[in-house]
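Missing here is one protein chain; the remaining ones are kept as they sit in the complex.
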């Protein structure tokens, strides 16, 4: 089996991005503010979105010719790790990661030129509408249909788990054209588009169910070029790797929280961190977090090697998902009663962890994909 | 789902059997002696076998009319639990449990009358020859064939994992007759029977591979009556429940060993049992052992209720197998370096535990059977 | 005590106060007066000096006779724990004052032990009570108090001598939850629901006649309370396939799944749950047969782990739908309910390994009390409470 060698030591630029991001997020959207947004109707703050655009975050991984910063997945991962650390709410992952990757991977040059700049500028919020079934993460075949109507298309169907679909302007819809599968850019405000927000386990990342009944589309609303199924597989792998970075940040935050508490909380005249039951649990957290980091960092660094990504992405997804869920749960246990209260932040991470582990494919689903890539 | 109610509190008779067995085994075949037999060629001591016969153990579950004590599976379980506690070697499980159950469940009255008394008396050692494949525990269809020859049969084939087959006088062979499956009593010394002992992970319970080439059998060497496949399923369930009792005894011994060591072994000026890492591990051993007991005791008490046994037997097999393997392994860890030496007894239990967990169906195989019975 | 006498007394009660035409409160009052409330209590205090098992028979007969025994749930902490405390430690005056309205549910009881700084280490509690004339002045905060918002009386342990070693300087009172200075606030949990309260005490005056047992005897009384609690919790023995494992199986079947990996996980947990269930049944049988054993001590620990794993798997079985939270989060007081729907159950059960004794404490207890393993070196035992490090 080939052994893909990459460098994991962070560059100065990555460190700079990390420090800036951590500082900005902490000041601008700390957990206090996250709680407010969490309880709000749409969990979205336009002002913050604008600032992210100005910081160049929304176009971080978009080519400069399309108004982005032209940076890569590694830098994007740093940003996501910091956002995961503070549970940053809003459609960043949906629009600046998932939808942006989708357009970059699947859309023809014309469409990219048309769409990417407004995504980078934060003028358009996009989301990928690809899932239809309540369980299982296979995205094809699509039951949603796009039939030719005049020189355009007519769209019918229903998509679920559309991330932050309730605030999306542009929906990237995967549909069966009768002659293969296509991807269509749909204006969320168009006639026949009905967006209903769902209540989610993780209130810091919303979802919508979107139905399309006879939505009229122009010819050039069809965005795809090339082999769509292959591109979709690739997009979901890339997104899984990106999500893994976010999960790493969350897991790290849970561990830090637990370790700090274990040092300061006394019972029976001793810090609880001096008891092996707590100490060893924290040590295992450390091991899982470090393992998770290794898989996420690796996946982000092999995004351009599709053979390696086919292994590295599901590897990172399964390892980071399980690590985050475990660390978040054990962190509550270390905190004891207080960790179980609404006022404490521990549960916010558990909810994010559990929901994230089922978003793009459960750990066992990802392992199955990994096995296929490994020939096991 | 029906809730089968049985009584678990031991009767005075069971307690008596337990005390007698523990005393006899400790005095007569303690671990010192077990080690000698373990390293011997056939791991079998005829003298001990004779004594077990005299104690009525070999016929414990055989009807009095056939020279047995006419006791039931519960009493048999008590005996097996005590044997498991001391890793008693020899063909007791193979002959007095598995083969005896097989004859009782599958053989016609005539054959039972002919065979059971000599098993009860210890004059005949029998073993069930049913497995053919290196993995998977399905016993049918059988590749071994019995074709009619004159008014008798001619047997051809190969069986593996024949427990203590190297000391068996009588082999109970499952074979395809061309007209359904039959069970044949084969004299191990007959022409065409080749018995070769295998080296086993657990030296205290041996196995043989037995091949049959043109073995001539009389008409009445065919023992079965009624529905053989159903009977075989039932026999293996009963045997699994019995093995579970033996596993419980072994797990209990490992836990006792670990707890005693944790009290007497000092490091850093404290008994290691005062450290939570060790204390909590021992507490978890306790929980697993108690859970294992509950499933084994339940299965032994519902042997006559085939619907309940279909759930209770694989339940006990999977729970007791996993509990024993886990406790035996953790016991070694609690003992540290010494637990890993040949001179210490801890490893003897680990080997018995691991081998037993794969003998009549691995935990996941048993869970699969349980699921089928549960409609899951 | 003879079957007949119990039979007669119950028939009498049912005849004199036909359940269908008698209010529950009135019936429970009459039941108390007849000594059929806590049969093992002395006469005049809701009992007849019978045995605890007699009471089980009485309750059965009452249920058969159409009477309600719901008071045992409505006033659980009072009837299951408070009564035991009063029976063991209170004066006759105190018993007369409190037992009857407790049994009739006219006065609901709650328990005030845990504090923000005293969780597993309850004996480290800091709520102070200072003698002032023939009253005590209580200041401090208690947490995880169920029913406090509807309770009339609270069983509270306080620190009366900070200079004594932690286990010695405590005193136990029955505090009027309606007294001025008592502030009860809902304590919202991970689910957004408030099953519990936090209770603040600001210069709350408690008459000395509400003191239970001697000054400084608080820990002994507290242990009686906790003992009765363990009895109350016990091993909730569902029928086979009941509880959350049953819910998981239902979800598996309703969603018509066939993933063999998830099936094995489900069966694995089903097996573990059934093993724990059989263990609880076996433990009860051994206990009633008078055969002491460790079977009974593992239930709390086992079910905490199992409930957490089972509900987590159930959410996984829902797949993509497992990311949803149908009920939504609203800060509210829950109405008493059975099983939660899967995603709420997943969240709620995270507390099972914390509430009523953390799993770490349960493991210590199993290791030390059941297996006889040595305790850890204690740095707080003989120090004056005030000098125990608290970070």
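Each chain gets a letter, A, B and C, in the order it is written, and its residues are counted from 1.
Going forward, a contact is a pair of C-beta atoms (placed from the backbone, for glycine too) under 8 Å apart; a residue touches a chain by one contact, two chains touch by 3 or more.
Remember, predicted model here, so these are calculated numbers, not experimental data.
> Using the document's definition of touch, tell me which of B:131, B:153 or B:212 contacts the absent chain.
B:131
> Which residue from B:198, B:220 or B:307 sits in contact with the chain not drawn here?
B:198
> Which of B:58, B:74 or B:161 touches the chain that is not shown?
Candidates B:58, B:74 or B:161; residue touching the omitted chain: B:161.
> Counting contacts across the full complex, list the positions on subunit B that touch the omitted chain.
Where subunit B meets the chain not shown: residues 39, 131, 133-137, 160-161, 198-203, 207, 264-271, 275, 277-278, 325, 329, 332-333, 336-343, 347, 350-351, 354-355, 358-359, 362, 364.
> Across the whole complex, list the residues on subunit A that are touched by the chain not included here.
Looking at subunit A, the ones touching the missing chain are residues 1-3, 7-10, 259, 262-263, 270-271, 273-276, 278-280, 282-284, 286-287, 290-295, 297-298, 315, 318-319, 364, 367-368, 370-371, 374, 376.
> Could I get the residues of subunit C that touch the absent chain, sorted low to high?
Answer for subunit C: residues 259-261, 264, 376-377, 379 touch the chain left out.
Definition applied: only the chains that are shown with their structure count from here on.
> Please set out, as single numbers or ranges, the residues of subunit C touching at least two other chains.
Residue numbers touching two or more other chains: 360, 363, 376.
> Which subunit B residues touch at least two other chains?
275-276, 280
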